[in-house]
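Removed: one protein chain of the complex. Kept in place: all other protein chains.
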Amino acid sequence: MKRALFTLQELSEFVGANIVGDPEVEIHGLASLELASKADLAHFSHPRYRSLLTKTLAGAVILREGDTNIWNGNALVVKDPYLAFARISHLFAPNIEMPIGIDAAARVAPTADIHASVSVGPGTLIGERCVLAKGVQVDANCVIGDDTIIGSHSVLKANTVLYSQVRIGQSCIVHSNSVIGADGFGFVPDHEGHLESIAQIGGVTIGNRVSIGAGTTIDRGTLHDTVVSDGVKIDNQVQIGHNCRIGEHTVICGCVGIAGSVTIGKYCIVAGACGIGGSGPLEITDNVTITAGTNVLTSIEEPGTYSGGTFHAKTRLWKRNAMRFRSLDLISKRISALERQIRKWNEKI
Amino acid sequence: MKRALFTLQELSEFVGANIVGDPEVEIHGLASLELASKADLAHFSHPRYRSLLTKTLAGAVILREGDTNIWNGNALVVKDPYLAFARISHLFAPNIEMPIGIDAAARVAPTADIHASVSVGPGTLIGERCVLAKGVQVDANCVIGDDTIIGSHSVLKANTVLYSQVRIGQSCIVHSNSVIGADGFGFVPDHEGHLESIAQIGGVTIGNRVSIGAGTTIDRGTLHDTVVSDGVKIDNQVQIGHNCRIGEHTVICGCVGIAGSVTIGKYCIVAGACGIGGSGPLEITDNVTITAGTNVLTSIEEPGTYSGGTFHAKTRLWKRNAMRFRSLDLISKRISALERQIRKWNEKI
Partner (left out) sequence: MKRALFTLQELSEFVGANIVGDPEVEIHGLASLELASKADLAHFSHPRYRSLLTKTLAGAVILREGDTNIWNGNALVVKDPYLAFARISHLFAPNIEMPIGIDAAARVAPTADIHASVSVGPGTLIGERCVLAKGVQVDANCVIGDDTIIGSHSVLKANTVLYSQVRIGQSCIVHSNSVIGADGFGFVPDHEGHLESIAQIGGVTIGNRVSIGAGTTIDRGTLHDTVVSDGVKIDNQVQIGHNCRIGEHTVICGCVGIAGSVTIGKYCIVAGACGIGGSGPLEITDNVTITAGTNVLTSIEEPGTYSGGTFHAKTRLWKRNAMRFRSLDLISKRISALERQIRKWNEKI
């Protein structure tokens, strides 16, 4: 069904929408409310964009029943416009399927088990005893170590590295220059304070429908596997240390660093640039949201939304406040002293 | 003109400097004031290094008119020593130009349009309908997706990945293992809280004279392009999310994470390890400097210098203060109560 021209009727059937206006209007592409032209479908998913809706030139808009009064044009009416837009978006994405088969400039170990429908790009290496299931696509210049398994319809983009003994589930995508299965960071000081390495003997297990961003690293476990569960979505430049366990359907945004032996529950959201990890293993329960830039140094046992850090401010003002932070404990004690003094007088008077 | 031997006279002409001392002195290399020998040219650009200037063994020093009294040796006198040093530095850089032509171990799609002066290294792939203009150099093991355009004299270092529909301007440099054009991080929860992806249909547009560091990632836009404007300099391990717009001549230092849909103005400086992004689109106006380690969660509408976070301190002290931060609001209320009490008494007395 992937082409660049659909009638509103076709799109409404695809997402189960009601149509307002002309079902025969032709949609050639998707665009934002702001930049849409007559041939485009836009979506109105957040009240923040209400003023753009009133001005958009879009040929049709996906919106909620309750918003039909502020838009006179063609519309696809749904319960969840953003979800409908997400589903329709794939109809308009360019087809970048790789050709089926192993490129002549790839190298696949003789003991690897590669399904006939797999695509392997040039410059890619696949190690001994690897298994690549139905429909797997491994783009150019990837390197896959021995005994690694990739489930059906998973995609590795160019220049990705999987070390040995990595297990990836079905329908995953791993973006370029990510590294899965590198040695965990395990060292012990000897009696002179020199650091000896601990062999990282565990592997990595990634569930189904996991998305892993560009430049992300997930280390192999020390003795057992590092685990990323089904449906987890990981953005770019995320670091997941050895022995971590990330629960189902959790979202980890860009630049998050997760230390070794951290367990994160299901349906969590870790916003951008958070750091999670303290002096020992640490656990975040299910349904926890952590807002951007928060350092989490201790476990979180109760579901909810957590934050840390400070707001930005003009540097001069910030500096004065940050200097005072250095004596915050003292400030608190000075208040207590004042309160005691006042209490004494209150008693006297 | 690239060789490793210049007279002071030649260098003075190259940067428009006045000479103090012997114009015939031969300069074989560049060095810091601290480590320079007689054959080296050093520069004195910051008062912090004054004591080093008085002791340097350099054969000549680039400095300001006003500093000639503290240095008896040969000198290039300029208005801006650091800028003059920057310009001279390129004379002494080793020549690492690649051989012109497409390496036999590269693979270029038949529909790609490659200028005769282009260099393409071994192991590199170039997709369908790509355009590589005059003097472009693409080093080894890069992968370039379909419909990507690289402007004249731009350089991609080894193992860089450009996805499809990336447009890079003229005279850019992209360092190794960076990824431009990976899918933006766009997901919508369905009715069970499982996350569905939004196809990322936009591309990336990079202006002219943009520098992009190693391991940096710039995601493609959702519907329209992510944009990095002319003259922007981006350091290593920076993450720029989908739909961002970075204004002309802005500097983004290492390890900065910029969430999706962030707009940053012209002539901004984002120092290292800052995080920019909140719960929705966010805008930083022109001429804003953000100091190192600052989280910016809301828009900045006024030019100026902004900071956030706290200073480091001995852990014991820090811990006491950080614990008090948890009751800062209460602290403030306790002060208000004290002030009210005092006011009452003042009225009584």
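When the chains are written out, they are named A and B in that same order, and each has its own residue count from 1.
Just so it is clear, contacts are C-beta pairs under 8 Å (C-beta built on N, C-alpha and C of every residue); 3 or more make two chains touch, one makes a residue touch a chain.
Values in this document were obtained by computation on a predicted structure and should not be read as measured data.
Chemist: Write down which of A:Leu33, A:Ile114, A:Ile212 or A:Val296 is the residue touching the left-out chain.
Modeler: Residue touching the chain left out of view: A:Val296.
Chemist: Touching the left-out chain: which of A:Gly145, A:Gly169, A:Gly247 or A:Gly265?
Modeler: Spelled out, the listed residue whose C-beta touches the missing chain is A:Gly145.
Chemist: Among A:Gly151, A:Gly169 or A:Gly275, choose the residue that contacts the chain missing from this document, as touch is defined above.
Modeler: A:Gly275
Chemist: Which residue, A:Asn18, A:Thr54, A:Thr111 or A:Ser197, contacts the hidden chain when the whole complex is considered?
Modeler: A:Ser197
Chemist: Quickly run down the residues of chain B that touch the omitted chain.
Modeler: Counting over the whole complex, chain B touches the hidden chain at residues 29-32, 35, 46, 48, 80, 82-83, 85-87, 89-90, 92-94, 96, 105, 121-123, 139-141, 157-159, 173, 175-177, 209, 211, 213-215, 231, 233, 235-237, 249, 251, 253-255, 267, 271-273, 291-293, 309-315, 318-319, 322-323, 325-329, 331-332, 335, 338-339, 342.
Chemist: Considering the whole complex, not just the chains shown, which residues of chain A touch the missing one?
Modeler: Residues of chain A in touch with the missing chain: 107, 123, 125, 141, 143, 145-146, 159, 161, 163-165, 177-179, 182-183, 185-191, 193-201, 215, 217, 219, 222-224, 237, 239, 241, 255, 257, 259, 275, 277-281, 290-291, 294-298, 300, 304-311, 313, 317, 320-321, 323-325, 327-328, 331, 334-335, 338, 341-342.
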